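Just dropping this structure here.
Apart from one protein chain that is not included, each protein chain of the complex appears where it belongs.
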């Protein structure tokens, strides 16, 4: 691959700032702290707690994707974002539906 | 020496197992000697190495996939003939239970993973870059790796037959039957490792073609301009990249159980065998759509070409492909309705399964209405396409019947199911792949396959098919289970089984005709000098057959669907002929031997783990890592074809405009 | 170009399917077990099978006819005067039709499926006022063990049942997973190690019904057939008495031997070790079935109180003495509304 001159210096291009990264880092720390705090201090009942923890983890995905992984940038249509979202849906589908199926939840319902 | 050797021969070479093993040993030996002899005699070693083994050209990789797929169709088909022979009469002792179990296991595994998968990959490789106006796939080097992973995995799997013993826990390989306690031999390890290796290759192919199609289309080719085969590749690849990880995990965990003593699926220490079943089908169901979607793509191309008409309802065709690939992800539990997972689960998955029928039906109607008010030429690809419709419609209909969960309590694991899936797998996938092979054969090799012999093959295969599989529906209603190596004489199953076996033999004759046809056509087949033997519609037919190494001397600009057809209609085909002054140096990837060695390293690793030989296993993995690192540090992997060379090539092809 | 093939092919296909239809229509004798149910469950399933066949037939048959018609009418033959419109490729109206009809069909079939699926989890409605009998089924390599907790007897590779009584089969496995299938009585269900599943079946005609394992378990699998013999109530009682009187007992050692992989014929036992069935489940990890523990301690909630005689030698609980939550298990009884 021929290396084109000039690209390394980026003449006249606006300088990227660290702000975005700092905001991302702080938000991930805060989200983590909340999660740890809630889980380790027994302030909530287990059911709702799990839901809250999952939501916090979901927000962390957004933080990493947006602030660090630059999901919104790219070249051409955002196919990568499309596939990532589809993948996320499938991932959650597998995990949650496996629990649903394998928990034999209707095992009880069968009887009553 | 003799006693040590005898023990080895007994354990690994299975010399006590009888004439089938001896025969195979001899056959393998003879074929190997034959190949070595021919290559040496004609001084072809170098050619083999330079032109094929180290190639990264998608067209050649496609051809290698095709050859492997045909060989595997033969192997899987020979297995099928053995199965049917054993079942021809009740209380038969042609095969022992152990042999029968091994044979249906290898039959199913080979047909799905080592026949259908490489067959679709063959067509992806051969067709997609040409259809979208690209010079290669996005990652040619990775493409070669995918092929060699598949190739060595197939070798590993086939090796089991003569070295150590074949797997015998069925192609779904449910634990605890497939755990060490019930299945101690190396056969199951072969299955696990071969699938793991080929699975990695498949994921890479999926990624590769998605990137290719989304990023490398010719200028002007909008997504909604893409030929439907390319769309079907998108659909299949989407399913590949999301489904294969589940297979990887399912078999990796089972491998850990067998080789490293974990307890995921054992019945001891809290293992849960049903989780394997669950994960397996998270992959297994989408897998059947992975193999059928490209076939749908082939039909769409063939129908439009040979009905001489635009494909009907293009947008619905695209939408239905996408819907099928997404919905097919949410139906996996229909393979274990009888697990007792409760009525809500069963109902959800039953209805989801039926939903797949809707977009599939839309496709069927659109094909029909493409032919409606067309002019249908009965060429070989078209014959297979027309034969596909009734076969698949009936198979799909019985699929819908299976999807009605409580009805499935009666069909499950019976011959009704066997009939269903052969009807969709053969009528859908095999017919489609054959249609595709006939259709693009001239593009690959520059000559057509003989029409007359092809018709013989077609009729034998088709009639054989119905004779073989229709009785199996009835057998299902008569309560005959699958995977029985024999059955008693008083069940009333005798006649139908015999008919079915006869059908299988007729299919084998059909296959023999295909082989003859290929051999005959190499010599006498009609040469394709125009590059457009079928009066085609899409970009690949604008190229000479076979296409030059770089495909397009000048990348065309695409302004509509069915570009080539449009240009022909308007008499503007010359626009696609390159002009000498437009030709620039062409940037191409260099050949590389590393993909081959990487496959070899995987083979060594797999072989090591099969026999619990950790040092060999990790040695192989070290080889893989070495290849990866070498690649990471590689910069000089491409070159340019100089202008004069391109001009010369085009001139000899008579294409300079 | 030769074009004569497709109509000929069409004909041969029609003949073939006609021949098959005849085969089915005339063959619905004993041999077509699925089509010849001998109990309410099998009938309900057959009903759904027929229903689904008709529903899919509504679309599939027109598709086949349309195909043959189109291929014949629009084949490329000199002198074919059929219209040719190479650019006609869209029609909203038509597309609505073929998106629409399958949607309706799937809707109807889906509704029937849901209804039947839920219905089959309960004992057959016809005999709702009859006290059910429980039979505990264990699939072994390569044989079937039936235990009658209410009667205190056990059999291998055959089971007798009274007609007109709902039978609650409790299914597990002490070997690779199998599937318990008696086609004429109704559909199958998996027998899985470490779990107990329930399957309701009932025979309303006396007879001997073929049963077989339906999920592959290795070399002896093909020989895993058994008979379910349905007789009148009095014959059933007499049979139980006879087994009690004249058969040996199944001991722990005897069970261990039975468990060894082998293919054997039928056997009868006058009794079996207490708690054998549940012990099998717990031993293999049944403690993880969340719902089996909590309320009742029986693997199936209704397991021990659906039949009044349940606390005999087949006491479902005694095998669990090693379990930690014994206390939770004693809370049996009142929660069940089983008739």
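Residue numbering begins at 1 within each chain, and the chains themselves are lettered A, B and C in the order written.
Going forward, a contact is a pair of C-beta atoms (placed from the backbone, for glycine too) under 8 Å apart; a residue touches a chain by one contact, two chains touch by 3 or more.
The rule we apply is simple: contacts and distances are computed from a predicted model.
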Listed names "Cytochrome aa3-600 menaquinol oxidase subunit 3", "ATP-binding cassette domain-containing protein", "PP2C family protein-serine/threonine phosphatase" or "Nitrate ABC transporter, permease protein", with the criterion being the UniProt name of the chain not displayed: "Cytochrome aa3-600 menaquinol oxidase subunit 3"
Residue touching the undisplayed chain, where the options are B:187, B:227, B:245 or B:608: B:245
Chain A, residues in touch with the chain not shown (by the definition above): 1-5, 7-10, 13, 15-18, 21, 24-25, 28-29, 32, 35-36, 39-40, 42, 46, 49-50, 53-54, 56-57, 60-61, 64-65, 67-70, 73-76, 79-80, 83-84, 86-88, 90-92, 94-95, 98-99, 102-103
Residues belonging to chain B that touch the chain removed from view: 132-136, 138-140, 203, 206-208, 210-212, 214-219, 241-242, 244-246, 248-250, 253, 256-257, 260-264, 266, 268-272, 275, 278-279, 282, 552, 555-556, 584-589, 629, 632-633, 635, 638, 640
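Heads up, the rule we're going with is that only the chains that are shown with their structure count from here on.
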Between chain B and chain A, distance of the C-alpha-averaged centres to the nearest whole Å: 35
Inter-chain centre distance, chain A versus chain C - centres from mean C-alpha coordinates, in Å: 43
Separation of chain B from chain C, taking each centre as the mean of its C-alpha atoms, in whole Å: 34
Overlap residues in chain C, where contacts from two or more other chains coincide: 121, 195, 198
Where chain B touches two or more other chains, by residue: 272, 274, 340, 342-343
Residue numbers on chain C that touch chain B, as the complex places them: 1-3, 5-6, 9, 12-13, 16, 20, 23-24, 27, 30-35, 42, 44-46, 48-49, 51-53, 55-57, 59-60, 63-64, 66-67, 70-71, 74-76, 80, 82-91, 94-95, 98-99, 102-103, 106, 109-110, 112-114, 116-118, 120-121, 175-177, 179, 181, 183, 186-190, 192-195, 197-199, 210, 212-222, 225, 284-285, 288
Complex contacts: residues of chain A adjacent to chain B: 1, 76-77, 79, 83, 86-87, 90, 93-94, 97-98, 100-102, 104-107, 109-110
Residues of chain B defined as touching chain C within the complex: 97-98, 101, 168-170, 174-177, 182-183, 267-274, 307-314, 316, 336, 338-340, 342-343, 346-347, 350-351, 354-355, 357-358, 361-362, 364-365, 368-378, 383, 386-387, 389-390, 393-394, 397-398, 400-401, 403-414, 455, 462-463, 466, 470, 473-474, 476-479, 481-488, 491-492
